[in-house]
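The complex is shown incomplete by one protein chain, all other protein chains being positioned as in the whole.
Let's turn to subunit A:
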Amino acid sequence: MSALQVHIEGIGLWSPALSDFAALKAQQHGLPVDAPTARPQASTLPANERRRAPDSVLLAVEVAGQAVAMSGRAASELPCVFTSAYGDQLISDYMCATLASAPAELSPTRFHNSVHNAPAGYWTIATGCQASSSAISAGRASFGAGLLEAATLSLAEQRAVLLVCSDIAGTGPVGEMSGTRSSFGFALVLSPAVTAGTLASLAIELQPHADHPLRPAPATGEWHETNPIAASAWPLMQNLAAGHGDCTLAAAETLALRVVLETLA
């Protein structure tokens, strides 16, 4: 099986310390960066939707909007894949707590915002996108599985695809189970062919039975260890900031993706 070749045309990124991909690059070069506002702005959403949208949606829409803007493509034309290990943990905590105490008082809005595809729903509504949209999850391999799903969609359909990977910080008993202590989002616009907008190219190869390299390294206290998407995407983010490099990402329990990143001269 030959490697999957996809080409990156846009990158979005948000963490409590980094407002976008430019901030990551600056930080990697040892330059000072300003922290973003406390909540992602998600300016793609109309103002009334932004007020109503839950945190998981704001985060996903923020990074999706950054990546699509960088690509110069129309969001309405991009099939999209949203991936998240835990979905909206604030809503999960609210719902489970309410169901335990006063189930009949459950908020209908929070219920329909609790679906794992809420970010995909808000995004496609805000951008008028009628192409396919998906919402997936794969535990701590959610980033790699999302990259594989988006790359296969792009190549099978020969269309540019938006990939959005995000998890918000958890809270309450369910937050303790997820161990997610910070919010992080990362988005890529992937194209099946090199275009004038190509920023970098990825060659992705499946490496099965890869039990050992997929075990998390011992904790070092780095910020990205507090979020499953950040932890798993960190090697690729560093390569993107550097413009080259290869890394191994988890796509399933024992399935690795070897991802070689090159920037065309």
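The rule is simple: a contact is a pair of C-beta atoms (placed from the backbone, for glycine too) under 8 Å apart; a residue touches a chain by one contact, two chains touch by 3 or more; residues count from 1.
As a working rule, contacts and distances are computed from a predicted model.
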Out of "Predicted Zn-dependent peptidase", "3-oxoacyl-ACP synthase", "Na+/H+ antiporter subunit A" or "Protein-export membrane protein SecF", flag the one the UniProt entry gives for the chain missing from this complex.
"3-oxoacyl-ACP synthase"
Can you tell me which of A:27, A:41 or A:152 touches the chain that was removed from the display?
A:152
Decide which residue listed in A:114, A:166 or A:239 touches the omitted chain of the complex.
A:114
If I consider the whole complex, including the chain that's not displayed, which of A:4, A:61, A:160 or A:236 touches that chain?
A:4
Missing-chain contacts on subunit A, rising order, are 1, 4, 76, 79, 84-87, 92, 95-97, 99-100, 103-104, 106-108, 111-118, 120-122, 124-125, 127-139, 141-142, 145, 148-149, 152-153, 155-157, 173-174, 176-179, 206, 208-209, 251-255
